[in-house]
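One protein chain omitted, others in place.
In order of appearance the chains are A, B and C, and numbering begins at 1 in each one.
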Amino acid sequence: MPQINMVQSLNRSLDQLMAGDERIVLLGEDIGIDGGVFRVTDNLMNKYGEERVIDTPLNELGIIGMATGMAMYGLKPIAEIQFQDYIFPAFDQIVNNVAKVRYRTGGRFSVPLIIRTPYGGGVKGGLYHSQSGESYFAHTPGLTVVTPSNPYDARGLLVSAYKSNDPVIFLEPKRLYRAIKTEVPDELFEVEIGKAAKLKEGDDLSIITYGSTVPTVMNTVEKNGVNADVIDLRTLLPMDVGSIIETAEKTGRVVIVHEAPKTLGVGAEVSALIAERAIDSLRSPIVRVAGYDTPFPYSHEELYLPGEKRIMNAVNKVLAH
Amino acid sequence: MPQINMVQSLNRSLDQLMAGDERIVLLGEDIGIDGGVFRVTDNLMNKYGEERVIDTPLNELGIIGMATGMAMYGLKPIAEIQFQDYIFPAFDQIVNNVAKVRYRTGGRFSVPLIIRTPYGGGVKGGLYHSQSGESYFAHTPGLTVVTPSNPYDARGLLVSAYKSNDPVIFLEPKRLYRAIKTEVPDELFEVEIGKAAKLKEGDDLSIITYGSTVPTVMNTVEKNGVNADVIDLRTLLPMDVGSIIETAEKTGRVVIVHEAPKTLGVGAEVSALIAERAIDSLRSPIVRVAGYDTPFPYSHEELYLPGEKRIMNAVNKVLAH
Amino acid sequence: MSMVGNLSNEQALIAYKNAVRARTLDIKIINAQRQGIIGFHVPAQGQEMIQIAIGMMAEKEDLIFSYYRDLALYLQRGVPVGDIFDQMLGNSSDLQKGRQMPDHFSFSEYNFSTVQSPVGSHIPLTVGAAYAMRYNKKKGIVIVTFGDGATSTSDFHAALNFASVYNLGVLFICENNGFAISMPVSKQTKADIYKKGSAYGIPGKRVDGNDLIASLAGLQEAFDYVRSGKGPYLVEAVTYRIGPHSTSDDPKKYRVDEITDGSDKDPIRRLENLMLKMGVVDSNFIQTTKIEAKQEVDKALDERMNIPPTEPSSIFDDVYEKPTWIQEEERRDLDASD
Partner (left out) sequence: MSMVGNLSNEQALIAYKNAVRARTLDIKIINAQRQGIIGFHVPAQGQEMIQIAIGMMAEKEDLIFSYYRDLALYLQRGVPVGDIFDQMLGNSSDLQKGRQMPDHFSFSEYNFSTVQSPVGSHIPLTVGAAYAMRYNKKKGIVIVTFGDGATSTSDFHAALNFASVYNLGVLFICENNGFAISMPVSKQTKADIYKKGSAYGIPGKRVDGNDLIASLAGLQEAFDYVRSGKGPYLVEAVTYRIGPHSTSDDPKKYRVDEITDGSDKDPIRRLENLMLKMGVVDSNFIQTTKIEAKQEVDKALDERMNIPPTEPSSIFDDVYEKPTWIQEEERRDLDASD
């Protein structure tokens, strides 16, 4: 099997899904002739034509509104928002229509829509090309929120999102787009939504993370010989509460790592789930290592992002407790 | 002192603040001649004229964008969003401009803006007149988020929000608008932002809540003779971590009550703060009693809202542990 | 035989009957609201004629995205009064399972879409629906109604631009009833609404929405244009909201009523007078129509009021196709609190 990166994995998966299902249409800014600013949709307009790969005017509300109408009336749209930072003009459509159409119609309508969008820092993008807004979506019932941390999961989660009849927010950690190559089978396969992955077994503590910070965590534990359970959540709504509680009960010590601001970041929910269900197993504080509670700065982004030092400080803190 | 309700308290406070500061302008839909659909701005257009009380076209992005420009250039705008459910069209302005202008300009500009908006259920308003979206704002650094639970705090917090040079999201629990009357001094006074209130001293457990569920909690503990510390957070960003930890350490048992959906509701952050800082004091799980993770239903809203039964189940659970 | 132009006497009679039924229903709902039987209502009084006209012009296969104030349109398109009451009561026969406030329907059997409260946010959906219809080579166009206030929303702007860029078959119809709650249209915009399409290369037309004949004539051109594949079209139907914005509103605070129920300017009265003058109906017929309408709505509400409410635990359904563990757990929590 050849090794491919996440962009190639997504591109190939979109290509195969489109080949197999005429209902799939892509829409977004610069996704056509330009192939997307990160090249995830490269060459797909050439292959499937302008009717199925739709370059849109510059209005995210329009993109999501149009995609919602398509999804309600028989198509399977996959919308791209060029950067997650630019999804907010469509926030009303997402929160008030996409997430609520099935509910408000008593199931008469559904919105089987995938919204793909790159998120996170590490590309020197400053305030508006670096945000990690997953909490905004994971707090919204009706949405499903997933984020792959590697090319394999990118493919598997995209296929699962495609099979879902509910709207899926598909968050792509942009700094991992080309950072890692792995073997990815060329047949379509699924990575189940709602299931975390255990990336490493360990006894001393549990590190729970997802998306862009997964490689940082893995490198840190390997380099420092940390004997940790490492969990990659993969789905942020609904979270795999079983895996979270299992590892917390096993090790009794939990560190949560993510890039979004700490306050009400996804780590808050992970922590609260544990504090609600596994309190008697806890032998130390639950520590969150997260993006700082500031807008994402242009200078010093390497300090903003949770790195080895900060993760090890947390590991040592919970181990020493 | 006469007893007044929250609408009267807000109306009177706005009136007095406007009388004392010409920089204050109000803007929003139907706030002028109509006095606001909840009458919070009643009679103010009559008194201060159309230049200071501005009826706007139907576009929340426009309201917040305009208010932001006003705030950056010397005015003190107080914008009303008719229902918090309708704030999302302005979400990009709030997250990407209002919250970030000070930061991105290195402090060269600021946005001293108050955004008032009624939130929460209990008025048979269904999906789109009942939402409690505080988490969306409390996860956004740069914003300050407050919510009063009574006419006194409504006045004090409004005055503090007025004195702040940062943007404040001022969430008004609509079902408490006219439900409670209390004595409120007619001089302007402040309720400090970032400070919780302890509404009741107790030893067996702590109940932490805010806004619309405060009276429910108080009634429940009184009726059932629960020996609880009761904390009204009042500010949701930045939260009063000192008060939270103090009560958690004192009682060792915590129940959090709010109306927003549980997953990533403000309760998640409260729980995570405790699990991070007071783990050794905890003698039972931290239990959240919250709105369910569904859109807000029209039928059975009384079941959706956290009520006495559910609060007592949680109380009994943590006490029995 | 025809009353005026292409309008046959038979069509005119049906239109008139439906307008009367809609008005009667509206009044019935308001009374039921006052009695606490129904929670809320957004009256459609005054706007019946343009709504009836749309219903007459639309084909079965045309997809309609209506808004919350389109009662006459539903009736003209065949929706039974009972189904409307079920929704307004939120009972267990409500097709939407009691999830939404009154007036927020989703009568998909009659090729209506779904009504939401955030003003204007259905408009961009029409672009996608029209795209899907063309993509799947389905017959029909998409029709969307909305108020004058909605033309200020971002959704309106995005939708008109996208519909134009992709040359889609969407007929945008603004029911300009003069007010967005308390805001007169003169404070909503300084432009004529029907000209707003010019920002997108979309033609527009203003019609007298209080006159059935004028509405039909004006709509004809718009429907022809859109049906022929030329792209989207914007109609401004000038009408008037008789009465309050909703049962929570008191219009006395902000306006003097210009048209009142049953007055000479009332659009239903105008049609009535025309039909009388042309001898298409007599006062006996009018009398009977009104009585029958009253009987119909009285009977329907009586029937529907007795239908039990939805199951409490059903509030956890339809968040997703299948509830996640979160909804399942919360359902158990609810059961434990019963």
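Operating definition for what follows: a residue touches a chain if its C-beta (ideal position, glycine included) is under 8 Å from a C-beta of that chain, and two chains touch if they have at least 3 such contacts.
Nothing here was measured: the structure is a model prediction, and the numbers come from that model.
Within the full complex, the chain left out of the display contacts the shown chains A, B, C. Annotation: of B:Ser9, B:Thr41, B:Asn96 or B:Thr263, B:Asn96 touches the absent chain (contact as defined above). Among C:Ser164, C:Asn177, C:Thr247 or C:Thr310, the one in contact with the hidden chain is C:Ser164. Note that of B:Ser9, B:Thr41 or B:Asn59, the residue touching the chain absent from this view is B:Asn59. Note on the undisplayed chain: of the listed residues A:Gly20, A:Pro57 or A:Gly242, the one touching it is A:Pro57.
Residues touching the missing chain, restricted to subunit B, are 25, 51, 54, 56-57, 59, 61-62, 64-75, 77, 89, 92-93, 96-97, 100-110, 141-142, 144, 164-166, 194, 238, 241 (touch as defined at the top).
Of the residues in subunit C, those that touch the hidden partner chain are 152, 154, 156-158, 161, 164-165, 187-191, 195-201.
If you put the missing chain back, the residues of subunit A touching it would be 29-30, 32-35, 37, 55, 57-59, 61-62, 85-86, 88-89, 124-129, 262-263, 292-295, 297-300, 303-304, 307, 309-310, 313.
The working rule: only the chains that are shown with their structure count from here on.
Arrangement of the chains shown, judged by which pairs touch: all-to-all, with no pair of chains left without contact.
Relative to the C-alpha centre of subunit A, the farthest chain centre belongs to C. In terms of their C-alpha centroids, the spacing between subunit A and subunit C amounts to 40 Å. The geometric centre of subunit A is 30 Å away from that of subunit B, both derived from CA atoms. Centre-to-centre spacing of subunit B and subunit C amounts to 35 Å, using the average Cα coordinate of each chain. Counting partner chains per residue, subunit A shows two or more touched chains at residues 89, 92, 96, 100, 103-104, 141-142. Across the assembly, subunit C contributes residues 97-100, 104, 116, 118, 154-155, 319, 326-327 that each touch 2 or more other chains.
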